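The complex appears here minus one protein chain, its other protein chains still in place.
Now for subunit A:
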(Lines give C-alpha, C1' and ligand atoms only; values in the text may rest on other atoms or scores of the structure.)
Protein backbone atom coordinates (compact mmCIF):
# COMPACT_ATOMS: atom_id res chain seq x y z
CA UNK A 1 0.00 0.00 0.00
CA UNK A 2 2.71 2.39 1.01
CA UNK A 3 4.79 1.37 -1.94
CA UNK A 4 1.95 2.09 -4.29
CA UNK A 5 1.54 5.58 -2.96
CA UNK A 6 5.15 6.31 -3.62
CA UNK A 7 4.81 5.12 -7.17
CA UNK A 8 1.76 7.33 -7.66
CA UNK A 9 3.46 10.40 -6.36
CA UNK A 10 6.48 9.67 -8.53
CA UNK A 11 4.24 9.65 -11.55
CA UNK A 12 2.71 12.93 -10.49
CA UNK A 13 6.09 14.53 -10.13
CA UNK A 14 7.06 13.24 -13.50
CA UNK A 15 3.92 14.66 -15.09
CA UNK A 16 4.35 18.01 -13.50
CA UNK A 17 7.92 18.31 -14.67
CA UNK A 18 7.06 17.35 -18.22
CA UNK A 19 4.00 19.55 -18.47
CA UNK A 20 4.94 22.26 -16.06
CA UNK A 21 3.71 24.90 -18.47
CA UNK A 22 0.11 23.71 -18.14
CA UNK A 23 -0.49 22.59 -14.62
CA UNK A 24 -4.13 22.94 -13.72
CA UNK A 25 -5.88 23.11 -17.08
CA UNK A 26 -4.54 19.61 -17.69
CA UNK A 27 -6.91 18.27 -15.10
CA UNK A 28 -9.76 20.78 -15.11
CA UNK A 29 -10.10 21.91 -18.67
CA UNK A 30 -11.52 25.22 -19.80
CA UNK A 31 -15.03 26.51 -20.03
CA UNK A 32 -15.17 27.86 -23.58
CA UNK A 33 -18.05 29.72 -25.20
CA UNK A 34 -18.15 29.96 -28.98
CA UNK A 35 -20.22 32.80 -30.41
CA UNK A 36 -21.71 31.70 -33.71
CA UNK A 37 -24.12 33.19 -36.19
CA UNK A 38 -26.36 31.71 -38.84
CA UNK A 39 -25.90 33.73 -42.03
CA UNK A 40 -27.15 33.65 -45.62
CA UNK A 41 -24.49 32.04 -47.82
CA UNK A 42 -23.25 35.12 -49.64
CA UNK A 43 -20.19 33.37 -51.05
CA UNK A 44 -22.13 31.91 -53.90
CA UNK A 45 -24.56 34.59 -54.97
CA UNK A 46 -26.80 34.36 -58.02
CA UNK A 47 -28.72 37.20 -59.64
CA UNK A 48 -31.62 36.92 -57.17
CA UNK A 49 -29.39 37.37 -54.10
CA UNK A 50 -30.50 40.98 -53.59
CA UNK A 51 -34.04 42.29 -53.55
CA UNK A 52 -35.02 45.37 -55.51
CA UNK A 53 -34.85 47.50 -52.36
CA UNK A 54 -31.22 46.57 -51.86
CA UNK A 55 -31.68 44.20 -48.92
CA UNK A 56 -30.45 40.62 -48.87
CA UNK A 57 -32.95 38.12 -50.25
CA UNK A 58 -32.60 35.56 -47.50
CA UNK A 59 -35.01 33.16 -49.13
CA UNK A 60 -32.72 32.75 -52.14
CA UNK A 61 -29.62 31.98 -50.10
CA UNK A 62 -29.11 28.90 -47.95
CA UNK A 63 -28.59 29.56 -44.23
CA UNK A 64 -25.15 28.42 -43.10
CA UNK A 65 -22.78 28.49 -40.14
CA UNK A 66 -20.83 31.72 -40.54
CA UNK A 67 -17.46 30.54 -41.96
CA UNK A 68 -15.15 32.35 -39.53
CA UNK A 69 -17.27 31.14 -36.62
CA UNK A 70 -16.38 27.63 -37.80
CA UNK A 71 -12.71 28.61 -37.63
CA UNK A 72 -13.43 29.79 -34.08
CA UNK A 73 -15.14 26.51 -33.22
CA UNK A 74 -12.12 24.57 -34.49
CA UNK A 75 -9.85 26.53 -32.14
CA UNK A 76 -12.18 25.63 -29.28
CA UNK A 77 -12.20 21.96 -30.33
CA UNK A 78 -8.42 21.89 -30.42
CA UNK A 79 -8.33 23.22 -26.88
CA UNK A 80 -10.71 20.44 -25.92
CA UNK A 81 -8.46 17.85 -27.61
CA UNK A 82 -5.46 19.23 -25.77
CA UNK A 83 -7.04 19.85 -22.37
CA UNK A 84 -9.50 17.08 -21.48
CA UNK A 85 -12.34 18.30 -19.34
CA UNK A 86 -12.79 21.36 -21.49
CA UNK A 87 -16.41 22.07 -22.33
CA UNK A 88 -17.58 23.97 -25.39
CA UNK A 89 -20.86 25.83 -25.41
CA UNK A 90 -22.23 27.45 -28.55
CA UNK A 91 -24.14 30.68 -28.07
CA UNK A 92 -26.13 31.99 -30.98
CA UNK A 93 -28.76 34.68 -31.36
CA UNK A 94 -31.31 34.46 -34.13
CA UNK A 95 -34.67 33.12 -35.19
CA UNK A 96 -35.78 29.60 -34.19
CA UNK A 97 -34.10 27.94 -37.15
CA UNK A 98 -30.71 29.15 -35.88
CA UNK A 99 -30.84 26.05 -33.64
CA UNK A 100 -29.32 24.37 -36.72
CA UNK A 101 -26.08 26.15 -35.88
CA UNK A 102 -26.02 24.58 -32.45
CA UNK A 103 -26.66 21.12 -33.88
CA UNK A 104 -23.86 21.66 -36.41
CA UNK A 105 -21.61 22.52 -33.49
CA UNK A 106 -22.66 19.44 -31.52
CA UNK A 107 -21.92 17.22 -34.56
CA UNK A 108 -18.36 18.53 -34.51
CA UNK A 109 -17.68 18.12 -30.81
CA UNK A 110 -19.31 21.02 -28.92
CA UNK A 111 -20.94 19.94 -25.66
CA UNK A 112 -24.06 22.08 -25.58
CA UNK A 113 -25.61 25.26 -26.85
CA UNK A 114 -27.88 28.17 -26.10
CA UNK A 115 -30.23 29.76 -28.58
CA UNK A 116 -31.07 33.35 -27.74
CA UNK A 117 -34.30 34.04 -29.55
CA UNK A 118 -37.04 36.59 -29.08
CA UNK A 119 -39.00 39.09 -31.13
CA UNK A 120 -37.47 41.73 -28.89
CA UNK A 121 -34.09 41.08 -30.51
CA UNK A 122 -35.36 41.60 -34.06
CA UNK A 123 -33.65 44.35 -36.02
CA UNK A 124 -30.57 44.40 -33.81
CA UNK A 125 -27.45 46.06 -35.13
CA UNK A 126 -24.02 45.14 -33.75
CA UNK A 127 -24.46 47.26 -30.64
CA UNK A 128 -27.79 45.69 -29.68
CA UNK A 129 -26.52 42.22 -30.61
CA UNK A 130 -23.43 42.48 -28.47
CA UNK A 131 -25.54 43.87 -25.63
CA UNK A 132 -27.93 40.92 -25.77
CA UNK A 133 -25.06 38.42 -26.07
CA UNK A 134 -23.18 39.95 -23.16
CA UNK A 135 -26.33 39.79 -21.00
CA UNK A 136 -26.65 36.10 -21.85
CA UNK A 137 -22.96 35.49 -21.15
CA UNK A 138 -23.32 37.14 -17.73
CA UNK A 139 -25.93 34.54 -16.87
CA UNK A 140 -23.65 31.64 -17.68
CA UNK A 141 -21.46 30.00 -15.08
CA UNK A 142 -17.76 30.79 -14.89
CA UNK A 143 -16.39 31.38 -18.36
CA UNK A 144 -12.69 31.03 -19.15
CA UNK A 145 -12.66 31.95 -22.79
CA UNK A 146 -15.03 33.36 -25.40
CA UNK A 147 -14.13 32.64 -29.02
CA UNK A 148 -15.88 34.21 -31.99
CA UNK A 149 -15.24 34.46 -35.68
CA UNK A 150 -13.70 37.74 -36.79
CA UNK A 151 -16.81 38.80 -38.71
CA UNK A 152 -19.98 37.46 -40.32
CA UNK A 153 -20.26 37.30 -44.10
CA UNK A 154 -23.63 39.08 -44.14
CA UNK A 155 -22.58 42.30 -42.36
CA UNK A 156 -18.77 42.15 -42.46
CA UNK A 157 -18.54 44.55 -39.50
CA UNK A 158 -16.17 42.62 -37.19
CA UNK A 159 -17.68 44.58 -34.31
CA UNK A 160 -19.66 42.07 -32.25
CA UNK A 161 -16.71 40.16 -30.76
CA UNK A 162 -14.85 43.28 -29.60
CA UNK A 163 -18.08 44.89 -28.33
CA UNK A 164 -18.88 41.82 -26.25
CA UNK A 165 -15.42 42.04 -24.67
CA UNK A 166 -15.92 45.71 -23.87
CA UNK A 167 -19.34 45.15 -22.35
CA UNK A 168 -18.06 42.35 -20.16
CA UNK A 169 -14.91 44.26 -19.26
CA UNK A 170 -12.72 41.46 -20.61
CA UNK A 171 -9.42 41.66 -22.51
CA UNK A 172 -9.57 40.79 -26.19
CA UNK A 173 -7.30 39.53 -28.96
CA UNK A 174 -8.57 40.03 -32.49
CA UNK A 175 -7.35 38.46 -35.77
CA UNK A 176 -6.33 35.30 -33.93
CA UNK A 177 -5.02 32.47 -36.07
CA UNK A 178 -4.09 29.88 -33.50
CA UNK A 179 -4.33 29.37 -29.78
CA UNK A 180 -0.84 28.10 -29.05
CA UNK A 181 -1.28 27.15 -25.42
CA UNK A 182 -3.37 27.77 -22.36
CA UNK A 183 -2.29 27.85 -18.77
CA UNK A 184 -4.10 28.71 -15.59
CA UNK A 185 -5.06 32.31 -15.96
CA UNK A 186 -3.50 33.03 -19.35
CA UNK A 187 -3.47 32.03 -22.96
CA UNK A 188 -0.95 32.42 -25.79
CA UNK A 189 -2.25 33.32 -29.23
CA UNK A 190 -0.78 33.89 -32.66
CA UNK A 191 -2.40 36.77 -34.57
CA UNK A 192 -2.34 37.22 -38.32
CA UNK A 193 -2.11 40.91 -39.20
CA UNK A 194 -1.87 42.65 -42.51
CA UNK A 195 1.90 42.92 -42.42
CA UNK A 196 2.93 39.96 -40.33
CA UNK A 197 2.41 37.62 -37.48
CA UNK A 198 2.38 38.42 -33.79
CA UNK A 199 2.34 36.16 -30.75
CA UNK A 200 0.63 37.59 -27.69
CA UNK A 201 -0.44 36.56 -24.23
CA UNK A 202 -3.83 37.38 -22.75
CA UNK A 203 -5.06 36.91 -19.19
CA UNK A 204 -8.14 34.72 -18.77
CA UNK A 205 -11.03 35.13 -18.92
CA UNK A 206 -10.95 36.93 -22.24
CA UNK A 207 -12.31 37.16 -25.75
CA UNK A 208 -10.63 36.22 -29.01
CA UNK A 209 -11.87 36.63 -32.57
CA UNK A 210 -10.54 34.25 -35.20
CA UNK A 211 -9.49 34.89 -38.80
CA UNK A 212 -10.36 32.83 -41.85
CA UNK A 213 -6.64 32.06 -42.18
CA UNK A 214 -6.96 29.82 -39.13
CA UNK A 215 -7.30 26.06 -39.75
CA UNK A 216 -10.62 24.99 -41.23
CA UNK A 217 -13.13 23.34 -38.97
CA UNK A 218 -13.12 19.57 -38.81
CA UNK A 219 -15.96 17.69 -40.53
CA UNK A 220 -19.07 16.57 -38.74
CA UNK A 221 -18.49 13.28 -36.93
CA UNK A 222 -20.76 10.37 -37.85
CA UNK A 223 -21.32 9.14 -34.30
CA UNK A 224 -21.88 12.62 -32.88
CA UNK A 225 -24.32 13.34 -35.68
CA UNK A 226 -26.31 10.22 -34.86
CA UNK A 227 -26.15 11.02 -31.16
CA UNK A 228 -27.31 14.63 -31.44
CA UNK A 229 -29.52 14.68 -34.54
CA UNK A 230 -32.67 14.66 -32.40
CA UNK A 231 -31.46 17.59 -30.27
CA UNK A 232 -34.20 20.24 -30.23
CA UNK A 233 -35.14 23.47 -28.52
CA UNK A 234 -38.37 23.49 -26.59
CA UNK A 235 -40.09 25.48 -29.35
CA UNK A 236 -38.96 22.97 -31.96
CA UNK A 237 -40.29 20.14 -29.83
CA UNK A 238 -43.65 21.88 -29.57
CA UNK A 239 -43.88 22.62 -33.27
CA UNK A 240 -42.62 19.37 -34.72
CA UNK A 241 -44.80 16.37 -35.27
CA UNK A 242 -41.80 14.12 -34.79
CA UNK A 243 -41.89 10.89 -32.85
CA UNK A 244 -38.61 11.50 -31.09
CA UNK A 245 -39.61 14.54 -29.07
CA UNK A 246 -40.03 12.68 -25.81
CA UNK A 247 -36.41 11.52 -25.87
CA UNK A 248 -35.17 14.40 -23.73
CA UNK A 249 -36.55 12.81 -20.58
CA UNK A 250 -34.04 9.97 -20.86
CA UNK A 251 -31.45 11.93 -22.76
CA UNK A 252 -31.15 15.42 -21.34
CA UNK A 253 -28.31 16.22 -23.75
CA UNK A 254 -30.91 16.36 -26.53
CA UNK A 255 -32.37 19.54 -25.07
CA UNK A 256 -31.04 22.72 -26.66
CA UNK A 257 -31.44 25.50 -24.15
CA UNK A 258 -33.58 28.32 -25.47
CA UNK A 259 -33.48 31.74 -23.85
CA UNK A 260 -35.92 34.53 -24.47
CA UNK A 261 -35.56 38.09 -23.28
CA UNK A 262 -37.20 37.01 -20.01
CA UNK A 263 -34.42 34.56 -19.26
CA UNK A 264 -31.71 37.19 -19.16
CA UNK A 265 -31.46 40.50 -17.36
CA UNK A 266 -31.67 43.34 -19.84
CA UNK A 267 -32.71 46.91 -20.28
CA UNK A 268 -35.32 46.75 -23.05
CA UNK A 269 -34.20 50.12 -24.42
CA UNK A 270 -30.92 48.61 -25.45
CA UNK A 271 -32.48 45.75 -27.41
CA UNK A 272 -33.63 45.25 -30.98
CA UNK A 273 -34.48 48.22 -33.17
CA UNK A 274 -34.67 50.70 -30.28
CA UNK A 275 -31.21 49.71 -29.13
CA UNK A 276 -29.75 49.97 -32.64
CA UNK A 277 -28.42 53.39 -33.60
CA UNK A 278 -27.24 52.10 -36.97
CA UNK A 279 -29.54 53.24 -39.76
CA UNK A 280 -29.14 52.17 -43.38
CA UNK A 281 -29.28 55.32 -45.45
CA UNK A 282 -28.74 53.94 -48.91
CA UNK A 283 -27.50 50.77 -50.53
CA UNK A 284 -25.54 50.88 -53.73
CA UNK A 285 -24.57 48.19 -56.15
CA UNK A 286 -20.82 48.35 -56.35
CA UNK A 287 -19.03 46.84 -59.30
CA UNK A 288 -15.34 46.22 -58.77
CA UNK A 289 -13.25 48.24 -61.19
CA UNK A 290 -9.74 47.92 -59.86
CA UNK A 291 -8.23 44.47 -59.67
CA UNK A 292 -7.58 43.27 -56.18
CA UNK A 293 -3.93 42.71 -55.41
CA UNK A 294 -2.59 40.06 -53.11
CA UNK A 295 1.01 39.44 -52.26
CA UNK A 296 2.09 35.83 -52.02
CA UNK A 297 5.38 34.32 -51.05
CA UNK A 298 6.57 31.56 -53.40
CA UNK A 299 5.66 28.80 -50.90
CA UNK A 300 3.67 25.73 -51.86
CA UNK A 301 1.21 26.23 -49.01
CA UNK A 302 0.37 29.74 -50.12
CA UNK A 303 -0.19 28.64 -53.69
CA UNK A 304 -2.31 25.81 -52.37
CA UNK A 305 -4.39 28.20 -50.30
CA UNK A 306 -4.83 30.52 -53.27
CA UNK A 307 -6.01 27.66 -55.46
CA UNK A 308 -8.47 26.55 -52.81
CA UNK A 309 -9.76 30.09 -52.49
CA UNK A 310 -10.18 30.48 -56.24
CA UNK A 311 -11.99 27.16 -56.47
CA UNK A 312 -14.15 28.00 -53.45
CA UNK A 313 -15.31 31.31 -54.91
CA UNK A 314 -15.75 29.74 -58.34
CA UNK A 315 -13.19 31.92 -60.07
CA UNK A 316 -11.82 28.68 -61.49
CA UNK A 317 -12.89 25.06 -61.51
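Just so it is clear, a residue touches a chain if its C-beta (ideal position, glycine included) is under 8 Å from a C-beta of that chain, and two chains touch if they have at least 3 such contacts; residues count from 1.
We take it that contacts and distances are computed from a predicted model.
Peer 1: What is the missing chain called in its UniProt entry, if the choices are "Blue-light-activated histidine kinase", "Acyl-CoA dehydrogenase family protein", "Putative spermidine/putrescine transport system permease protein" or "Response regulator receiver and ANTAR domain protein"?
Peer 2: "Acyl-CoA dehydrogenase family protein"
Peer 1: Just to verify: which one of A:188, A:221 or A:248 makes contact with the chain not shown?
Peer 2: A:221
Peer 1: Footprint of the hidden chain on subunit A, which residues?
Peer 2: Residue positions of subunit A that touch the missing chain: 43-44, 218-227, 229, 243-244, 251, 308, 311-312.
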